[in-house]
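The complex appears here without one of its protein chains, the remainder shown in place.
Per-chain numbering from 1; labels A, B and C assigned in written order.
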Amino acid sequence: MTDSIEFDLIIAGSGLAGLRAAIEAAKKNQKIKIGVIAKTQVMRSHSVSAEGGTAAVIQEDKGDTIESHIYDTVKGSDFLADQDTAERLCQMMPNEIFQLEHWGMPWSRQENGKIDQRNFGGYSFPRATYAIDKVGFFEMQTLYDTCQKFDNIEFLNEWYITSIIHDGKQFCGITAIETSSGTFYTIKGKALIIATGGAGRIFSYSTYALSSTPDGLDMAYRAGMALKDMEFVQFHPTGILPSGILITEGARGEGGYLINKDGDRFMKNYAAGKMELAPRDIVSRSIITEINEGRGFKHETGEDCMKLDLRHLGDETIKAKLGGIREISIKFSGIDPADEPIDIRPVCHYMMGGIHTNVDGAAELQGVWAAGEAACNSVHGANRLGANSTSECIVWGKITGSLAVDYIENEHTSAQFPTHLVTAEETRIFDGIFRGRGDVNPYEVKQEVAETLNAKAYVYRNHNDLAEGLKKVRELKQKTWKHVDDSAKEYNTNFQNVMELDSMFRVAEVVLLGALNRKESRGGHARTDFPTRDDANFLHHTLAYYDPNEPIMKKHPVTITKYKPVERKY
Amino acid sequence: MERETGAREGLKGWLNPGKIGKFGIERLAWLLMRLTGLGLLAYFIGHIYETSHILDGKAVWDKSLEMTQTTEGHLFLALVIGMCVFHTGNGIRLMIAQMGYGIGKTERPDYPYKPQSINMKGKACIYATLGMAALAMWYGMAVMFA
Amino acid sequence: MATIHPKLSEELSQTVVSSTKSVKLKIKRSNPNVNSEQKFDDFVVPIEKWTTVLDALLDVKSHLDHSVGVRYSCRQASCGSCGMKINGKPALACFTKISELNSDSITVEPMDNYPVVRDLAVNMDRMISNHKKVMPYVIREDSEIDAESGIREFLQSPENVDKYIQFSSCIKCGLCNSACPTMAMDKTFVGPQALAQAYRYIADSRDKGKNKRLKVIDESHGIWRCHFAGSCSQVCPKGVDPAMGIQLLRGYLLGIRD
Partner (left out) sequence: MMVLRESIIMKIHYGTAIGALFLTVVHILMRLTQDFHESLQYENVIANYENIGYAVLLELLLILISVHGFNGLRVILLEMNQGPTYEKAVTIGCLIGMAALIAYGSRTIIMTSMGMV
């Protein structure tokens, strides 16, 4: 029998969404036992890397309106956002900014002491609330530190969750491995909030932390919940070369220029109204078009790139408002942005898709919610606006934390615990992977999968590439990579890495299939063979359900309340 | 918790300040402060014992004085002088710093980060103190060996 | 001489090493839960001018020995996972470029003063609980607000923000605790990481918890066990300068500031 632990509420993931949910739940009911379980330690989740800002309407006195935030979000999404969800986000956010502030968030301030905001892509008002350019880091710190107030929150640091256990109707628990000891545990719980973040490491050139693999998405998928809109991947225009670390959109928000080989601010040809501050999908496409038409630079690695010029901002502004990227640029590419333009290239940055939830963040299985980047409540549609993601994490962290407590308080008679599923999971990972045999290096396979996605499902896609990519991924899946060389139990990251690879295959397949099926160009998904948006046939979400043979693809309607889809111009 | 103790660097972390490039002269000053403090305490106890011989009459007093009238004794006294000067000088620096003076002011750090509390003023003080200790030892020896 | 994992050598490797330069990486290995053996394994890895120590370690893990135990996540010096001793000095692996070490041979060891979990990964439980002990949150009655109240922010000037922002930059990498000489012996010392956080909240104009926090740190293994050795600030990768925070905190306890 496996070791067993019990919580009332299990929160999978300690990023922004997970921590916000934990605080809300702990505040609402001090009696319930909350377990925050993450494969990373304390505050080492990917969220600490978020740089630029968190969107909210807090300057109504200067003319900003919630209505405008909603419309910008919907328009940015290429009209695929569920409009009730977007409304929820924009309405709840202002209070959250002040709540974070009350908890100690070091927001950057105006001279009069009020919270400052900066410009961000796709908005009609400068509404990205910022703290230098380490917004996610400071938010994580504020939330993590605030969690320390509550004695009913317990952190399980470095526990790798492998599956969700349910009895067919409702959630019963999870299985997880404590990394330090290698012990396999059953963790029983009444409710689960999945906040395992994005999966951007399925692309080789990526801004994500190395821990952002799709295992969270995959466990929900394997448990029978749908993944929604996975074909929509956001490519951020400005990833630094060669590492792919992000140069925040805040750099352009503060006035940075994108220039091509001729020294032109080429964005004037693509979005004259907003220039560099057009939404990310548009800017990324423009950069790739420029490169394809021969107006790019060559980086010393041989990669094509563009340049981001911040010199005119001056050293002091760069230090005060963009200190983080200044550090990154000097350290990782040896360039001080005050002296030289930075080499950049579009880079995998965000997954609009995720676990299918409704506007409340409830997933299809009773007792399970999803929040943050792992979830797809369709607030971002086909393209997320910068600064709307940290907002999303906070808002749905709060909502799901509160709803999960309501659910737990209503005493759902938990049925018989399905022990056989735990046994099955144990067999899957220990016999299938840990004790597996093979002669193919899983790390090289992992790299190949990621490079395939980068090559075949990048900013511009087409049928042939996607079909080839899918074929390649399926071929790789057949290779004998399922084995773990490291036979120790303690801190066996080799085991973990192979499990992550296992999940990559299933999720990469869904991304590629979704992209193949969507024969139009919308937001983050741009097809050269179908260059325009096709509302008649594709104004719907994509759902993918797990099946051992091939994902079962379905359609799901878009909620449209006020704003009829129109052509998107900036 | 046993494991916890075993994981500590222990005395190695105290006695081996490493190359100056590793943790800076401040770490050496930290070590010398301890050693001189203990050395002075040992000397002080000895000194109290030695001076108590005054109660036993001139003969005993003179005899006990002789102990330090040798070359080794002079070197030892010189060392005490050095320890005293260093401990005092560094103690003054520490008291000033520990009250919050001369360690810079809090502000937004800019890359490449330079900790303000580890500054030239402090380093200069340490070097000056070391120099003064050396000087005092030299002077003491000059007097004693004269 | 590269030690190659016996099983690994049977794997079909497809990687072609293209770089012209390479470096020897000596990794300290141990698994104290199994036995007390400690050894160094040597690997030769190709490098470019931007290769970081973390890149090199992951290269080893991917191609030469999958079993290397190392903690990492963000690879951009913001998550604090990858603290270790590099050529004897505590540093972040992802923030140390091999080219700046000016050495053909690089030794990596786990951080001092933490129990080793495996190889380079250490157990940080004590730092995590000491952090909690100093009450690292804004303490005041009205810190919870709800949407209906219409409450806005507490005003705080940019100058006020500058009073604590540097301490707020702590990524909890724990390098400071591994460098501090008191930490080397005193297993109950709160440590520079937690003390700097105590100062971070006290220096925040919104906080009213100064006295509570001072009480926590004013005990026999609290703030007074710092002797301003400065090593913590010397190794901090984020410019937090814990030594400064600690001396400023002392000012309150000595009655010089309020």
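In this section, a contact is a pair of C-beta atoms (placed from the backbone, for glycine too) under 8 Å apart; a residue touches a chain by one contact, two chains touch by 3 or more.
This structure is a prediction, so every number in the text was calculated from the model and none was measured.
Which of the displayed chains are touched by the chain that has been omitted?
B, C
Decide which residue listed in C:S99, C:T188 or C:S205 touches the omitted chain of the complex.
Looking across C:S99, C:T188 or C:S205, the contact with the absent chain belongs to C:T188.
Which residue from B:L15, B:I54 or B:M67 sits in contact with the chain not drawn here?
Of the listed residues, the one touching the omitted chain is B:I54.
On chain B, what residues meet the omitted chain?
These residues touch the chain not displayed: 34, 37-38, 40-41, 44-45, 48-49, 51-52, 54-55, 57-58, 61-62, 65, 84, 88, 91-92, 95, 143-144.
Since one chain has been left out of the picture, which residues of chain C touch it in the full complex?
Residues of chain C in touch with the missing chain: 182, 185-189, 218-222, 224-225, 253-254.
Quick note on the criterion: only the chains that are shown with their structure count from here on.
Quick one: label the inter-chain contact graph as line, ring, star, complete or other.
Its topology is that of a complete graph.
Please tell me the distance, in whole Å, between the geometric centres of chain A and chain C computed from their C-alpha atoms.
The answer is 25 Å.
How far is the middle of chain A from the middle of chain B, if each middle is the mean of its Cα atoms, in Å?
Taking the mean C-alpha position of each chain, the two centres sit 56 Å apart.
At least two partner chains per residue is the criterion; list those residues in chain B.
108, 110-111
Would you please write down the residue numbers of chain A that are in contact with two or more other chains?
132, 327, 331
Any idea which chain A residues touch chain C in the complex?
Touch residues, chain A against chain C: 27, 40-46, 48-49, 58, 92, 95, 97-99, 101-104, 106-115, 132, 134, 137-138, 141, 145-146, 148-149, 155, 157, 180-181, 209-211, 242-243, 245, 324, 327-328, 331-334, 439-444, 447, 484-486, 488, 490-494, 497.
Mind listing the chain B positions that touch chain A in their complex?
The touching residues are 108, 110-112.
Inside the complex, what are the residues of chain B that reach chain C?
Chain B reaches chain C through residues 1, 3-14, 18, 22-24, 26-27, 29-31, 33, 94, 97-100, 103-104, 106-111, 113-118, 122.
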